[in-house]
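Shown here: the complex without one of its protein chains, the others still in place.
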Amino acid sequence: MPDYYLDTRNLSVGYQKKPLIRDISIGIRKGDVVTLIGPNGAGKSTILKSIARQLTAIAGTVLIDGRDLQQMPQRELATRMAVVLTERIRPEQMTCREIAETGRYPYTGSFGILSAEDHRKAEEAICCVHAEDYADRDFQTVSDGQRQRILLARALCQEPEIIVLDEPTSFLDIRYKLELLSILRDLAKKRGITVVMSLHEIELAEKVSDMILCVSGDRISHYGSPEEIFREDIIRELYGIRTGSFDPLLGSMEMPKPEGIPKVFVISSSGKGIPVYRFLQKKGIPFRAGIVYTNDLDYRVANALAFSVVAEKPFCEISEETYRKALREMKQCRRVINAGFETGPENRRLGDLLSEAEKAGMIVRKEDL
Amino acid sequence: MKAGFRTGLAVLLILTAVFVLPGCAAASGTDSGKKVSLPGLVYESSLPLSYATEFTADEYKDGYTLIRVKDKRSYLVVPEGKKAPQGLDKNIVVLQKPLDHIYLAASSVMSLFDALDSVDSVTLSGTKADGWSVEHAKKAMEDGKIVYAGKYSAPNYELLTGSGCRAAIESTMILHAPKVSQMIEQLGIPVVVDRSSYEMHPLGRTEWIKFYGILLGKEKEAEAFFDRQVKKVDDLGNFTNTEKKIAYFYMNADGTVVVRRPKDYIPKMIELAGGRYAFQNLAVSDENGSSVTRITMEQFYEFAKDADYLIYDSTIDAVQSLSRLTSMSPVFSEFRAVRDKEVWTIGQSMYQRTDISADMILDIHQMLTGGNESTMVFLRRLD
Partner (left out) sequence: MEKIAAGKSDAAESIIRRRSRYFAVFLFLAVSVCVLAVLNINVGNVRLSLRDILRIIFLKDSSKDGFVIIWQIRLPRVLMAALLGGGLSLSGFLLQTFFSNPIAGPFVLGISSGAKMAVAVVMVFFLRGFGGVSSYAMIAASFAGAMAVTGFILLLSGKIRNMSALLIGGIMIGYICSAVTDFIITFASDSDIVNLHGWSRGSFSGMNWGNVQAAFAVLGVAVILTFLISKPMGAYQLGEDYARSVGVNIGAFRTMLILLSSILSATVTAFAGPISFVGIAVPYLVKRALCTSKPLVVIPASFLGGSVFCMGCDLIARTALAPTELSISTVTACFGAPVVLIMLVRKKGGR
């Protein structure tokens, strides 16, 4: 059994003695990045706050490096664990550097005066999050993305072994989301700091985490690697997706399929069909797609948006059966859109399909629909 | 910190207040015993008092006088050139003669000083020049002989010490501002609290002239003046009461009416002048310290609608005409006295002229017997 850095045993969390999530028993290894996902209000924040001892656990134990969280003295906990929270802080007249320096609290003397060592450590933390440029500006004058990095620098000043973050990327633009998450991964891998966080952006969670924790109902529904968790059915059930779909492989989301009998057939390959599929989806026009190889980009999106997909196994010639099926389906639709495709020795027959369509006068442009 | 600790602390703070408050008050009540022994002084006689009940004066050999006031304060008046005896009880206030450069913050006392021709003993006043109805005082302030030194609750301490003040004469209002009297005493100035306004008999108030006579060394003049005042009342002779009802009152901004309590000295004046006080039978709660009580308009109407005379106290809010009175409340037009045009008013001067309260009695008597209105000092008929 691997040594866990953070170990919970039958942990129950909630407010005012009412448990929200029960029986949480998970182990987190040192240096792992663990992300909690789940719908809003599911209890992700509650769990994180309980681990960070901002909230008292209702039942069960949490062990940090083998030591009971409940028993740990405040100062020791402050030097082992640091947090970055969602709430905006409103400090008066403090520079970014000063904010970061507040993280040195557990190490300074009775009056909180920082030593040269403390200043140096704070500078290091600021450099680590690439905030040197604006460190001496007033905190209120910098952007949200810059602020989050400063708060991360603040957490680093505590010299923690584990950092707990509650939706750290919520207010950030995509640039800052990526930056912050990449800094976190570096911290985890290069310094061995365990990162436990919650994220809304599940596509990012998939890409940045070592382990995923799914919070749903009153339990942990899944705990495992992203490969295990990010499957269409699990995500659909976790978030209760009824409209549209989520593709865990690419981490992309699609709007719901158009309803009704399909009247358009789209021929495409190599991703060229995707814009057409989306166009038709927005117009609410149901369509069929084909002949798409299962390893083609079009295949995944067509599955989400098309009424049906005529598919072929990768690297095989289009079989007679497949061709006939496609032809049949195409004839059922009145119109055909040629989204564009490449032809090679294997998918010659795609060209045949197109000729048939041309002969029947079914070709149209998408703009005409 | 556990929640229990915080709650415990909170409860402790609240309970402390509950116990401290009565404790504070209890601790400060002074109580001087019945018999006060003055070391080294030989008692001679007691000052005879006819009407005053709020003070007593005991004369001792060599000119020392001990005055004891009903509020439990005692004053030892020490003659000029002599000293207060050693080992004197700390609670006795020593008044060393000559008492001049007095700070006078009790406006009803000035007239007594005036009657004793001692306005020049006062150099600091708690009332501004235009606030005095005693002519000599007003003039002295205008001439700069008396300086305004701030009212009783906020005196100018520098003026007090700087002018060599020998005594501060305050009204009972000073009891509500203990910090001020404490400060004055710390500056070495003894504080005398005038209680003449607590006398229930009008002549008792005038008899306080003897109190101040002792302080100023003018006992004989005081006695003579007082006897003259008593004579004025006696000269009215034995007459039967006219049984006419007089209502003495004023109206508050909020519509309630303020009247004197039945045992107060003004109803007594009315009695002595030959009238009856309209609110004699008013049931009042037993509350010492207040000479007036507030009643509703309905109660006032019930007691005073048939009164023969209405006397309006214009000290606070001057009512100069009948129409002004009726504008305060339409009910007034229903009053008999209003219909008979027997509505009178009285001003600030009455309270300040403690010396001639006898004249007030004469005024009321004039009013009751339809005498010469132009000779009245205080009363004025409203038209």
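So that you can tell them apart, the chains are marked A and B in the order they are listed, and the count of residues begins at 1 in each.
Note that in this section a residue touches a chain if its C-beta (ideal position, glycine included) is under 8 Å from a C-beta of that chain, and two chains touch if they have at least 3 such contacts.
Owing to the predicted nature of the structure, the values given are computational and were not obtained by experimental measurement.
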{"item": "Left-out chain, listing which of the shown chains it touches", "value": "A, B"}
{"item": "Identified contact with the non-displayed chain, of B:149, B:215 or B:368", "value": "B:149"}
{"item": "Contact residue for the chain not shown (choose from A:25, A:140, A:225 or A:252)", "value": "A:140"}
{"item": "Touching residues on subunit A - with respect to the absent chain", "value": "52-54, 74-75, 77-78, 81-83, 85, 87, 89-95, 97-99, 102-103, 105-106, 108, 110-113, 127, 132-133, 135-136, 140, 154, 158"}
{"item": "Touch residues of subunit B, complete complex, unshown partner", "value": "1-3, 6-7, 9-14, 16-18, 20-22, 24-30, 71-72, 147-150, 153-154, 156-159, 161-162, 172-173, 175-180, 182-183, 186-188, 287-290"}
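The definition used in the following text is that only the chains that are shown with their structure count from here on.
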{"item": "CA centroid of subunit A to CA centroid of subunit B, Å", "value": "87"}
